[in-house]
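Below: one structure in structure tokens.
Only a part of the assembly is drawn; its chains keep their places, and the rest are absent.
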Amino acid sequence: MDWLLILDLFGVFVFALSGGFDAAKYKLDILGILVLSIATAVGGGIMRDVLLGVNPPVAFTNEIYLLTCLSGGLVVIFFSGRVEKHINWVNNADAIGLGVFAAIGAAKAVESGLGWVGVLMISAMTATGGGLIRDLLLREIPMILRADFYASAAIIGGASYLGAYHLGLSEQWSLLLSASIAIISRFIAMKYGLSLPNARGSKYRE
Amino acid sequence: MDWLLILDLFGVFVFALSGGFDAAKYKLDILGILVLSIATAVGGGIMRDVLLGVNPPVAFTNEIYLLTCLSGGLVVIFFSGRVEKHINWVNNADAIGLGVFAAIGAAKAVESGLGWVGVLMISAMTATGGGLIRDLLLREIPMILRADFYASAAIIGGASYLGAYHLGLSEQWSLLLSASIAIISRFIAMKYGLSLPNARGSKYRE
């Protein structure tokens, strides 16, 4: 439980970075950067809690979440000088958050007694929800479509948690293992994948 | 109840087609097509269940829904070769799903004891929610604004269900009747309606 909180806050922090650095690319002011950091960081978890019937979501009841978002946003405001670097920072932070939230989403879905389908879907929505809100707010092509092997990395993470859990591993180790597997899959996909098809598709759209 | 499930799965299938064919237009890869199929197919029903307090939504607890989404997505992946055909396929599948989900949304809202306003609004959101998520993900002008007589076809469906229900028809017949009326109204609107005003409005926007 404590482990889950620590890992959750780590995911919140990295997603706050990804949202903030994405906002910095658009030269948003400090408040815009904080709004993006918060929305990206807690968006996925709020979706997860709403779907699991946790009212109000934990991000509204535990101030540590907001403080973690703000600290992530402040890091961005401090380092947002070198814009050209941000794209990579956004993608890397996003990949780490994706894996962490996939694992936590799976753990909370298992806790609430869902079957494998529910666990995988909650896991994928927890992992991709925050980034989706970020992309919708900034009107970018959603990473879930633009990025190679993105939702699938989340699903691999959720499936790994299910596997580890049923093999009898403790929640801690299941979390760490599945998060690592999801993050590694995503980083491998970022290294070798190509997201050109989407970009072209939607360019020739507008 | 069984009837409701069968009709619901039919709506999920056609919306999975509409989301998938829309994704195919943008040359998304197989995973992107599946993501769009799932999001479009279960998005409206998830909104409905969240609003009615069904936690977790049925799409997370009954694997038949995900399997139906995937089968719809696979149909798209198999037939997505002839791109020029897709626009019509998207619109036709969307129109059928619109009517089916309007009827089911109304039925579930009546079951949970809502008044006529709640029934019509849940009906409209169930019917238009999946397509809205599809359009937001693909950054298209939402069909609810672009398309002629779209939300109104859903509302006509919801109202027909209310009427049939209060006239004492069984749930089955109320569902079939109201779904048919909504689908027919939408197809008539597609045949004779012109959505140019919106298109022009938003073209002169960007």
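All chains are identified by letter, namely A and B, in their written order; residue positions are counted from 1 within each chain.
Everything that follows uses one rule, which is that a residue touches a chain if its C-beta (ideal position, glycine included) is under 8 Å from a C-beta of that chain, and two chains touch if they have at least 3 such contacts.
Keep in mind that what you see is a predicted model, and the values were worked out from it rather than measured.
Whole-complex copy count, one sequence throughout, 2 copies displayed: 3.
Note that only the chains that are shown with their structure count from here on.
Each chain gets a centre from the mean of its Cα atoms; for chain A and chain B, those two points are 28 Å apart. The residues of chain B lying in touch with chain A in their complex are 23, 25-29, 31-32, 35-36, 46, 50, 53, 55-57, 59-63, 65-66, 136-140, 206.
Across the complex, chain B is touched by residues 50-53, 112, 114-118, 121-122, 132, 136, 139, 141-142, 144-145, 148-149, 151-152, 197-198, 200-202, 205-206 of chain A.
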